[in-house]
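Before I ask anything, let me first share the structure, which is written out below as structure tokens.
The complex appears here without one of its protein chains, the remainder shown in place.
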Amino acid sequence: MRERAGRPSVHRTLGAVVAAITACLLVLPAAYAQVAATDVQASDIPNDDGSRGVQVTWQFPTTGAEDLKGFVVLRRPADGGELKPASGAKPLAPKERSFADKGAAGASVKGTSLREPSVPYVYVVRALYPAPPPEPVAEPSPEVADGEAVAPIGPPAAAPAEPGATPPAAADAPQPEPPPDIQVDSSESAPAKATGNWYHTGRTPVLLATILFAGLLLTLIQLAKAGKTPKIRRIPGLEAVDEAIGRATEMGRPILYVPGIGGVGSIATMSAMNIYGHVAKKAGELGTAVRVPCRDAIVMQVMRTVGEQAYTDIGRPDAYRSEDVFFVTDSQFAYAAAVDGIMVREKPSAIFLQGVFYAESLILAETGNSVGAIQIAGTDRDSQVPFFLAACDYTLIGEELFAASAYLSHDIPLLSTIRAQDIGKAALMIALIVGVVLQFAHIDAIAWFFDTDLAR
Amino acid sequence: MRTTLPLAICLVMGLLMLVQWFVPHPLSMELFRRVNDWMLTIGVFALVLGIGSLIMVHTRRVRRQTANWPYSVVVLLGLVVTAGVGFVEGFAHPLRGLETTQALPYEEGTYTAKAGTITIRDAGVKGVTLEKGDRVRVLYEGGGHTDALVTTTVSDADDGNTDGVVTAAIAAWRQGVPPENGTAFAVIHPGADVFNWIYEYFYVPLDSTMFSILAFFIASAAFRAFRARNLEATLLLLSACIIILGLTTPFIYVWGKVLPMIPEAPTAAKDWILEVPNLAMRRAIMLGVGLGSVAQAFRIIFGIERTYLGGGG
Partner (left out) sequence: MNAIWSFIRTDRRFIFLVVAVTVIVPVLVTIPFPVPVSNATRAAFNTMEGLKPGDAVLLSFSYGPSSMAEVQPQVEAVMRHAFRKGLRVLTVSLFPDAAPLGSRALARVVDSDEFRSESGGSRLVEGTDYVNFGYRLGTDTLIRRLGQNIPQFIETDVRGERLDALPVMQGIQNFDQIALVVDFAAGDSPDWWVVDGQGRYGVKVAVGVTGVMVSQQFPYLNSGQLAGLIGGGVGAAEYENLINAPATATRRVATLAFVHLLIIAIVIFGNVLYFREQRAAAEGDPA
């Protein structure tokens, strides 16, 4: 019985020894083993036309591989082929965990924005470690008799240099090639292909805002048609339009309407055209000429159409003179000089400066002031507003110009869009205030909505 | 139909380009590229319309001898001369404004070209002076050529004799590579370049003069408008003065001497006004103008705004 009781303790001891030896065999090599990257994932970079390529990401432990030199990302076509470097000749830094492979994108088709179909690739991330330095080869020790000096092991000492002699340059001696780095490859990723995307997810906030605003616009128009007509505050500059036209008629002098130097694609120029339509109607009724020097030929054509229509609407198509709307030049200051010349020679009693203006704004406004005309200006260029404020009798600032067509025509759908703008502004103000407050609590909900980096 | 078709085109294209912005696919980018190309093409046609209008208006004034008709003659003369010179010089000389001397034939050793110099050894250059701005053109068999600009005036007599050996410093050969195996060379003197002369001596001074008038007008506008009529006007006046003084180096210098404990105050005050209240105001106006632009764009796309068709709102 005593013999049976001793057998379990021997087994236990033997097991512990085997376990310890096994652990040493496992742990000790691992302490000196090179680690590979893991979890290599490859995917198409989103929100592009395919030109940005494929994004490769991987995991790597932050400790235990301090001698890591860097990474090389390799790729091969998914249907077979050799692995080739995708990340360039220079290894990626050890801290990198991702790489954007633009080479995976399809080639662009010359002369177009299209791309050739791209190929699916499989990726491998190669970790580079420095090779251990070569061990010095030990020479067999010579048999030494007692008392004899032992020659030191190593290369023979260089002969002492003669005075004046140039010592041989170290660089002249051939350098041994450094041993190649140790390469440890990860497992292959799943195939991935660079493709063009049909929707840019980063622009979702803009899409939401656009849909909301457009929906608001259309809803308010429907409500206005059902009887809820919005009210607009008084805009002195637009109230004065009729007064200015009346003054011109009384004095028997023409009106000068300057539609700015913007193109027809500019919102301010379109607003200027709207106001011109109203001015042309009123002036046509009173028999006062309206001279319109244009800087853009397409604007000139549209202004002529607007003027013609205005005179037709008041029943006096024969009174319209197309030569009153004319092209001057597309050079900014030549245009300003020409308009100044018209002001000084013809001395209009009312001058409208509506649309896009740049540095010539003060030249025009001051000259108009010097001839004693009543001046009504309007621009969306806020850098020019101070000049108009200083030199003109009335100035429409920013969106007052855009509201002009609604204001003058009292058209219900147009008035509704002004209301929609105001609601949009109110919503923006609330969003700004709430967003700033939330930022103090590090909550990015509102800030995310306005992040322009997302939309790139 | 006269208004329906344009409205339909406006609606379709407006919504299409709106959707295009959200679609990064290459087909969408190709659509964007083609629409941009059309915009450029249509824009150029506008020039034809404009010039036609200009000629019609001014010839009518000259014919009828209306008031100030001589100015119309000046306009038409300017148009014809400038455009005419531009066309003639543009087609006649690829290197506009240059006239060529007789080409000197190349023989072995006739010229030696390096990165920064060319040495010409030929009887044809005996006593010749190469002026700064001349071009030395080496002609290749088959019709090609390469040029370099002479950067310093040099004469055959500079080396003490007129032996037909001239070494000229030149700006650069094409892609930095000196020519070899040329079959001939020519020295090209820049001739009259009337078009650029018109630009340099008419257009530039006139344009600059018109802009410089602003200096006078700003002063007169400041004299008339910057009056402390009420609180807002006074604030405007004070802000303007602070910004102007913050940009005036003598004032900053004197301030630094008088109040050395706060030498940066004028610049700091100017920067604060620009970076705080000015910035806030600019952003507010930009937001308002932005929303107004979006609303106006929707009005045009949905056909609510039809003024551009001549039909009013």
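As written, the chain order gives the labels A and B, with residue 1 at the start of each chain.
Operating definition for what follows: a contact is a pair of C-beta atoms (placed from the backbone, for glycine too) under 8 Å apart; a residue touches a chain by one contact, two chains touch by 3 or more.
All values derive from a computational prediction rather than experimental measurement.
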{"item": "Residue of A:Asn47, A:Ser108 or A:Thr229 in touch with the missing chain, whole complex considered", "value": "A:Ser108"}
{"item": "Selected residue (touches chain absent from view) among A:Glu188, A:Asp313, A:Glu346 or A:Asp382", "value": "A:Asp382"}
{"item": "Among B:Leu16, B:Val48, B:Val80 or B:Ala171, the residue in touch with the chain that has been omitted", "value": "B:Ala171"}
{"item": "Hidden partner interface residues of subunit A, rising order", "value": "108, 110-111, 113, 331-333, 358-359, 370, 382-383, 452, 455-456"}
{"item": "Residue numbers in subunit B that touch the chain omitted from display", "value": "29, 32-33, 36, 39-40, 44, 115-117, 151-152, 169-172, 174-176, 196, 199-200, 203-205, 207-208, 210-212, 215-216, 218-220, 222-224, 226-229, 237, 240-241, 244-245, 247-253, 267, 271, 274-275, 278-279, 282-283, 286"}
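The rule we apply is simple: only the chains that are shown with their structure count from here on.
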{"item": "For subunit A paired with subunit B, centre-to-centre distance based on mean C-alpha positions, whole Å", "value": "26"}
{"item": "Touching residues on subunit A, where the partner in the complex is subunit B", "value": "47-50, 112-115, 196-200, 203, 206-207, 210, 213-214, 217-218, 221, 263-264, 267, 270-271, 273-274, 277, 296-298, 300-302, 305-306, 308-310, 313, 323, 326-331, 333-334, 336-337, 341, 345, 359-360, 362-363, 365-366, 380, 382, 387, 389-391, 397-399, 402-403, 405-406, 409, 411, 413-414, 417-418, 420-421, 424-425, 428"}
{"item": "Interfacial residue positions of subunit B with respect to subunit A in the complex", "value": "18, 21-30, 32-33, 43, 46-51, 53-54, 57, 60, 67-68, 71, 206-207, 210-211, 213-214, 217-218, 220-222, 224-226, 282, 285-289, 291-300, 302, 304-305, 307-313"}
